[in-house]
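A single protein chain has been removed from this complex, and every other one stays in its place.
Letters A and B mark the chains in the order given here, with residues in each chain numbered from 1 onward.
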Amino acid sequence: MNVIECKDVTKNYKRKKALNSISFQIEENKITGLVGRNGAGKTTLLKIIAGYMKEDSGELQVFGESPFNNLMASANTIFIHDQMEFSPALNLKEIFEAAENFYEKWDRERSFRLLHYFSLDPKQYYKRLSKGMKSTFNMIFGLSANCTLTIFDEPTTGMDAAVRKDFYRALLKDYLDNPRTIILSSHHLNEIEDLIEDLLLIKDGKELLYMPIADLKEWAIAVIGKSNVVNEWIGNKEMIHSKDMVQDQVYVVVRNDFSKVELEKAYKAGIKFSPVSSTDLCVYLTSKTKGGIDDVFS
Amino acid sequence: MSLVNPSLIQIVKKQYVYKLRAYMDLYTRLVLSQIVAILFSLNGLGMMGARGGVFEVSVHFYSADLVVIFSILWAFITAILTTTKAIRNGDFLFVTNRVSSNLSNILFLLTASFIGAATAMMSTYLMKVIIYYFMDHHYVDTQGPMEAPLELLFGIFTTTLYLFLFCALGYLIGVLVQLYKGFIFILPAIFIGTIFLREGNTGLVTSVFKFFFMETSLPIFITKVVITSCLLFICAMGLSNRMEVNQ
Partner (left out) sequence: MNILLSFLPIIIILAVVIFVIFLTKTSLPKSIIQNHWVISGYIAILFISFGLTSFHPSSTIGKNVKVQDLEKENTNLYNAVMEGKAKGLINQYPNKKWSFSSYQGTQLNIELGKVEAYGARVVVKRKKINDHKIEVINFKSRASANGRELVAKPLGIKLLGNTLIIQKPKRLVLNYFEFKNVFSITQFTREQGIMGSSDFYEGSSLLYIKVPANVEVNDQSNIGIEYSK
């Protein structure tokens, strides 16, 4: 069963199209990475999934129902983001007690052990935490809630490198103990690459790529050679990325769907191939122009 | 996939309990405003001076009127605050939908009204004690037609109704402001405008004031307050039911 079904969802803000007819399905018990540049619509999408907002058109279902104004969806979803503001009247322990009351699957023991591990004082008030400590606390909150659908929107903002590493490790361990559907958004893939199973790459409010992360490495390939040779060989294939190099050489990234004949032809023409890292590919795919920053300065 | 499926009533109850605890600073503000009102009241809210052949009397009247007025303002502003982003979004950290959020807010405001009214009524005793023990003045305690404990309960009841009425008004205004920020300026302008236009006894503010504050029949007063508050809350709920959570 799919936990999330999203079909042609569009969401407009005053001037801007935040989501532009995006469609995808997320399966149960998978960790999905949501990657896109700032302003690509990641947070908007997550807010609609969490029931904070309503889509303008299209259809989005969580657990088979529309999440907007839906108690069942709300009770089974937790959305962790960096704008969370807990009541200033409650200390961390009291926030956990309140959460335990709301979330039936709340894991009290784990919540306090994590709190202890990350050296957060249960008697401390949320407002007094630093930015990084807030993120850490939010993360513990999200993990302990044990919700069937757990969403982290850029969870590591403000965390230092050590905590960040610990967090991903904790997330993975927790997931193995308690498999559930997790969505993790980030603007750089390399951080979450080892953790996620599926990747949903979005650009300008539209899904660009949705596939298992393992397949992504094979999905595109870099081609290096003399520019006229390479251009001729590529023909009218779409260039994901191209870069001029010294001595009239070019570096072009294209989809890796060549036939055997084509590949042989390439070897004969002296074209070299090299794999593209997933992170680089994401950057290329989501960049505004084909040439990247170099074009601005040329 | 095992899904939790809570009922609306369960969630409203949980949110209500949570709010009583989490909005603690609102009560602190109530206490501080009542203390300020008591200090203002101690000098007397009204005065009568009489000078006859052998008498020269000046009477300072004191009552909990100002404390109640301050508590009404507190209730009004508390209701507005519960509609602001910081507090409204707080619900979304836990299990909620807009209906449960509104219902638990109304329950919370009802409780807040009661607490505000009870402390305001009790503050009269504090004033009496201060005047009796700490001020070098004679005093006179006018006994109303009711027995003291009954009068206290009666006062708490009617004052709760007043506070709740203003909560309902504040809540609707808060929701309107959330929908369109311009109301922050438009609504006070209308209010102050109608006060200063001195439209006599026919003006809207005057008629509304008379409608509630001049009502001498308790059953009719209860009916008026309950119906008005319900209408205001229903409007607010209707308007806020499509409201999105923005940061």
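To be clear about the criterion, contacts are C-beta pairs under 8 Å (C-beta built on N, C-alpha and C of every residue); 3 or more make two chains touch, one makes a residue touch a chain.
Treat the numbers as computed from the prediction; the structure is a model and nothing was measured.
Check B:8, B:48, B:190 or B:234 against the missing chain and you find that the one touching it is B:48.
Seen from chain B, the chain kept out of the figure touches residues 24-25, 27-29, 31-35, 44-48, 50, 52-65, 67-70, 73-74, 77-78, 81, 86, 119-129, 131-133, 135, 137-146, 151, 154-155, 158-159, 162, 192, 195-196, 213-218, 221.
Simple rule for what comes next: only the chains that are shown with their structure count from here on.
Per-chain Cα centroids separate chain A from chain B by 47 Å. Of all the residues in chain A, the ones that touch chain B in their complex are 1, 3, 28, 47, 50-54, 63, 69-72, 74-76, 79, 81, 83-90, 94, 98-99, 101-105, 148. Taken together, the chain B residues at the contact with chain A in this complex read 1-8, 11, 14, 17-18, 21-25, 86, 89-90, 92-100, 241-242, 244-245, 247.
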